[in-house]
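Of the protein chains in this complex, one is absent; all others appear in place.
Moving on to chain A:
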Amino acid sequence: MPRQRDDRRRQRTTRIRGVRAGFWVYVGLGVVLIGSLFPFYWSFLIGSGDASTINDPNMSWIPGGNFLENAATVVNDPAVNFWRALWNSILSSALIAASVVATSTLAGWAFAKLRFPGSKPLLVFVVATMAVPLQLGVVPLYILFADLGWTGNIGAIIIPALTSAFGVFWMTQYLQQSVPDELIEAARVDGASMIRTFWTIGVVAARPAAAMLGLFTFVTAWNNFFWPFIVLDRSDPTLPVALSLLQSNHFVDYSIVLAGVLLSTLPLLLLFVFAGKQLVSGIMAGAVKG
């Protein structure tokens, strides 16, 4: 094939970039992409039909016209409390993301760039806490929040998530690589206080990693289910908890359920369209490399 010869020549000139992909690689990736997107399309297909769509053996692959109507049913269902759930999700995810970014950047800066007795074992401890399952704390946390009268309050899902071991570890790794020690020494010699050094050098250098951490934390908090499901009232839910209520009715109309699914995913899809590149490159950058 002439195409292949051409590829080989290009490969020789752009060695560092690796072998130019052939036709089958694109086919393979195309299949993966379709697999990734199909469930979204499927939920739109069902969500835009009516209650009978799901049982129709000759279901059409073209969406019906009922999506807005179904979405309106979800939004207006008093049992689901959609707007309240949306607000709770936005508020709690944003506060959690902001707090995790702030506390992780501070701690990551200390672990990466400041020398102090005990820093190594403390960092090991932080990493070790990542292995502790959430389930280990839910019973006492529930008792604690019940004591404080906070069950049913979204404070109960925000407070435990304000800091993150992953975040601290992530920031430590990033700052270690991206800020040369001489820069900090120079600033110290010039008489900058610790907090000023952090603010002018650390925070500026941390921005890309902070953006990724913020996005990642936001997505995780938004999608969290187990703890909110336990501690929140059904009348004052977050979106995943509200979604779970859609299905718990004994008569399940899937066209409404899946319209609700899409509706609740839409904000994150929009976020992903605008900031997904950042998230992707962040996940790539943070991986443990060989």
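Everything below uses one rule, namely that contacts are C-beta pairs under 8 Å (C-beta built on N, C-alpha and C of every residue); 3 or more make two chains touch, one makes a residue touch a chain; residues count from 1.
The rule we apply is simple: contacts and distances are computed from a predicted model.
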item: Complex member absent from the view - protein name from UniProt, among "Cellobiose transport system permease protein", "asparagine synthase (glutamine-hydrolyzing)", "DNA-binding NarL/FixJ family response regulator" or "Rod shape-determining protein MreD"; value: "Cellobiose transport system permease protein"
item: For chain A, the residues touching the chain missing from this view; value: 11, 14-22, 25-26, 28-29, 32-33, 35-37, 39-40, 42-43, 46, 54-57, 103-104, 106-107, 109-111, 114-116, 119, 122, 126, 129-144, 146-147, 159-160, 162-163, 165, 168, 178-180, 182-183, 186-187, 189-191, 193-195, 198, 204-205, 219, 222-223, 225-226, 229-230, 239-240, 243-244, 246-250, 252, 254, 257-258, 261, 264-265, 268-269, 271-272, 276-277, 279-280, 283-290
